[in-house]
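This is the structure I have questions about; it appears just below.
A single protein chain has been omitted; all remaining protein chains appear in their positions.
Chain lettering (A, B and C) follows the sequence in which the chains are written, and residue indices restart at 1 in each chain.
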Amino acid sequence: MADERDPLHVAGEVLATRKAGAYRLLTIAAPGIPQRFRAGNFVAVSVQGGRLARRSLWIHRVKEAGAFGPTLDVVVHPTGPGTTWLAGLPVGAAIEVTGPLGRPFALPREPVACVLVGEGHGAAPMFPLAERLRERGCAVSLVVSAPDESRLLSALEARRSARSVTVITGDGSVGVRGDVAGEIHGVLERTDADVVYAAGSHATLRAVAAAAEQRGAWSQVGLETPLPCGTGLCHGCPVPVISEDGVSRLVRACVDGPVVRGDRVDWEALA
Amino acid sequence: MADERDPLHVAGEVLATRKAGAYRLLTIAAPGIPQRFRAGNFVAVSVQGGRLARRSLWIHRVKEAGAFGPTLDVVVHPTGPGTTWLAGLPVGAAIEVTGPLGRPFALPREPVACVLVGEGHGAAPMFPLAERLRERGCAVSLVVSAPDESRLLSALEARRSARSVTVITGDGSVGVRGDVAGEIHGVLERTDADVVYAAGSHATLRAVAAAAEQRGAWSQVGLETPLPCGTGLCHGCPVPVISEDGVSRLVRACVDGPVVRGDRVDWEALA
Amino acid sequence: MSASTDAGRGFGPVMVASGCGGTGRELAAFADLAGLDFVTRSITLDPRRGGPSPRIAETPSGLVNAVGLDNPGLEHFLATELPLLVRAGARVFVSVAGATLGEYADLARRLSRAPGVGGLEVNLGAPDQVGQGLFEVREPFHAASVVAAVRREFPADLPVLAKLRPDLTRVVEGARGVLDAGATAVVIGNAVPASMPDGRPAGLTGPAIMPVALRCLAEVTAELGPVPLIGAGGITDAADARRFLDLGAMAVQIGTALLHDPTTVTRVRAALTREETR
Partner (left out) sequence: MSASTDAGRGFGPVMVASGCGGTGRELAAFADLAGLDFVTRSITLDPRRGGPSPRIAETPSGLVNAVGLDNPGLEHFLATELPLLVRAGARVFVSVAGATLGEYADLARRLSRAPGVGGLEVNLGAPDQVGQGLFEVREPFHAASVVAAVRREFPADLPVLAKLRPDLTRVVEGARGVLDAGATAVVIGNAVPASMPDGRPAGLTGPAIMPVALRCLAEVTAELGPVPLIGAGGITDAADARRFLDLGAMAVQIGTALLHDPTTVTRVRAALTREETR
C-alpha cells in the first residue's frame, strides 16, 4: 500500500553543521525524503543511548543539488538531552530519520495575501512555505519573532520571497520590542491578510488564530506538542479539535496535524 | 580511610589513539591513577548509553612526562559493544576511569630468573612488569603469543627489558607456530625459570600454572574473568581458590585478584 | 490444557503488539500489511477519549505510557478501521477490553460476525486495570472467567489470545487458568505497572523490561510444560525475538520498538526468515 506520498525511514548522514545564533543548522542526507517534502512537514529523528521517543524537527529547507542528491536542512534548538545530542553531531554522523511526516500547510487556490508567523525555531517551516506561496503569486508577509536576537532565525533569505518582513524580539535587541500576540493585529491590518500561517508556542498560535478569526481570515497553525513516535503509531499526541458539529474530539497531532486550522483547535482543552 | 594506595574514580580524557594490528592503543589522562600504578593493575572504564557494567583493561604503560602530567596507555581489543565503543573514541573524548584496581603482580625479593607470558592483549601488563623486574636485576624472558600477527602485541620495546623474547602465533605468521601450552615447558627449561607470570585465557593460564608447578617454579597468573564493577562492590566475580587447608572457596577476582597464585586456583571449578 | 492449537497454526513468528501499530494505515508505509499479524489497540464497546497529555514519557531504555485506552469504540472501529486492515490483507487480531464479563462477551459476539477478523486478543493486564474502569483481573480466576466468556461467543476455529501482565507472582496461575478456559495462546506480557514522571499510573515497556518478560515466560514453561505462548517485551531485533522463541514461544509481539523505528517488524520478520531458510 506504500505510495509516493508515504513517509520513509532511512539511515541518514549529517553532511554539514553550522551555528546560527542559539541554534544549530544541520544538513542531512536522507535519501528520498527531500523529494517528498511539502512545507509544514517534519522529520522524526532517533536519539542514541536508550532514548526511545523520537525528536521532531520542522524541515527547514530542501536543497535539490549536491553530490549526495537532494538534502534537507533542520534547525536544532538545543534545550534537552535529545536536541543537545543532535546539535553536537559531527559531520559524517549517522542519523536515523523518518519523514516527511504530518499534514503540511494547505495552500490557497487563489493568489491571496498571506501572513506567515514563525516564533523561534518555528520560523523554520515558514521559509519554504513563503517560497511556495510566492510561486503561486501570493503576497507574502513574514513575521519572525524570538525572545532575543540569538533565537531569531535569520530572515535574510526570506526577504526574496516575502514582500515585507516584520522582526519582533522580546528584549528589543532587533526589530520591534514585544511579542506576536501584541503585534499580530496590526500586521494583519496592514497586510490585509486573507490567510495566516503560524508555528510556535501554543500561546502564540492561539493569539494568532484568534486575531485571524476576528478579521475573518483563514488560519493554519503548526502545533508543537510532544510527539513520542511522530508516525501515528502510539496515540500519544492527542490534540483536541472542535468539529463542525461543535463536538470536541481528539486527533493525533502527528498525522492529523501538526498543521491544523486555528479555528478548530480547542485551545482551552489543549492548555 | 582513603589512602595513597586507594583507587580513584576520575573524569579522564582520551589524549591519543592509534591502531596496533587488531588493537587500538589509547593514551588517557586520568589524573592520579598513573602515579599509583603497579604492574598487573587494571582500570575499569564506563561505557555510555545505558550500559552499566564496567569494562576492565590492563594498564599497559604509564608515561611520566607530557603536557597533561602522567598518562596511561591501554590496549583495546574490540570484540563486543563496549570495547568497540572504546576503540572508536576520538581524541578529546571524555571517559570515566576507575583505577588502579586489583592486586598487582608480586615481585620477587631476589634477582631471580622470570618468564613472562602474555597471550593476546594479555601481553599488555607484561611490558611494565618486565621493566620493574629488570630494575630489580631479574633475568626476564618474555613470551608473547596470539592466534595471528594482527593480535600480537609488538614486543619491540620489550626487547630492551627482556633477555629473550619468544613469539608464538597460532597460524605461524610470525615466530613459532603453536600455542603457549605447547611451548611453555621448553621455555621454562631453557630459561631455568624460578618465577612465571602470565596473563591470557583461562586455558593458557592453567597450562602455565601446571608447567610451573611441575618445575617447582612459582607462578602468578592474571585472570580475565568478567568483572561487573571491578571495584569489589558487587560480588559478581567469583574465582575458586584452594587454601592451604585444601578447601576451595570463592574470592573476588577484582580485589583478591586479578593476579593470583597459579597453584591456588581451583581450575576445575573455574572452568 | 484445552488449547486448540489448530486455531493457532501459522501465527507470527512476528506480530504487531497492541497499541503500537496505530490504526494500521500509518504502519502501511513501513511494513507490508499483507499477511502481517496485526493486533489492534484495545477496543472497548464505547469510545474512550484516553488520558490527558503528556501520555508518554521516556525512561532509561523504556517508555512509560498512560494512553488510557484511547479508542473509537467498537462500532466506529468496525466501520472505519477494520476494513482497511482487512483489505490490506493483514491477519487482524482485535484486542478487546471491557468493564464487565458481559461487555467482553458482547465484544466477542459482535466481532465474531465482523468479516475479516482473524482472532481476538483479550487484554487482561492493562497496567492500571481498575483506574481505567476495566474488569478487575487481580486474581488468576478472574482472567480465566473473562476468557471463558469470550471463547463462548467467538468461533472455535478462530484464535483467542489471552494477554497477561508479566507479573511473576501471578503469571503461572494466570496462564494455566486462561488456557483451561480455552485460550488459544497466552501472550506474556503487557506493560509493567509504573509511574509517569508526574506520578500518574502508567505502564513501562521497551528494552528495559525484557529480562522481566523472559523470566515470566520461562517460569510458565517450567511449570506448565510446552504450552502455546507468545512473548513480548522490549524486542528490537531478531536476536531479541530469538530469545523468546528459544524459550519456547510460538511467536513474538513487537510494540515500543515500532515507535522508535517503524520498520522494526519488517526487519525482524525478514531476519528470522533468512535465519530459517539458511
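Simple rule for what comes next: a residue touches a chain if its C-beta (ideal position, glycine included) is under 8 Å from a C-beta of that chain, and two chains touch if they have at least 3 such contacts.
The structure presented is a predicted model; accordingly, all values stated were derived computationally and were not measured.
Trainee: Could you list, sorted by label, every displayed chain in contact with the chain left out?
Mentor: B, C
Trainee: Residue-wise, where is chain C in contact with the chain that is not depicted?
Mentor: 59-62, 64, 138, 167-170, 192-197, 199, 201-202, 204, 206-212, 214-215, 218, 234, 243, 247
Trainee: With the missing chain put back, which residues of chain B would touch it? List them for me.
Mentor: Touch with the absent chain occurs at residues 1-2, 6-9, 46, 50-54, 96, 98, 225-226, 228-229, 231-238, 249-250, 255.
Everything below uses one rule, namely that only the chains that are shown with their structure count from here on.
Trainee: Suppose every chain is reduced to the average of its Cα atoms; which one is closest to the average of all protein Cα atoms?
Mentor: C
Trainee: What's the farthest chain from chain C if centres are computed as the mean of the Cα atoms?
Mentor: Computed centres place B farthest from chain C.
Trainee: Please find the two chains that have the most C-beta pairs touching each other.
Mentor: Per chain pair, the contact count peaks at A-C.
Trainee: How big is the gap, in whole Å, between where the Cα atoms of chain A centre and where those of chain C centre?
Mentor: Between these chains, centre-to-centre, one finds 36 Å.
Trainee: Which whole number of Å gives the spacing of the CA centres of chain B and chain C?
Mentor: Centre separation, chain B to chain C: 50 Å.
Trainee: So which bits of chain C are touching at least two other chains?
Mentor: 60-61
Trainee: Touching two or more other chains, which residues of chain B qualify?
Mentor: In chain B, residues 50 touch at least two other chains, as defined above.
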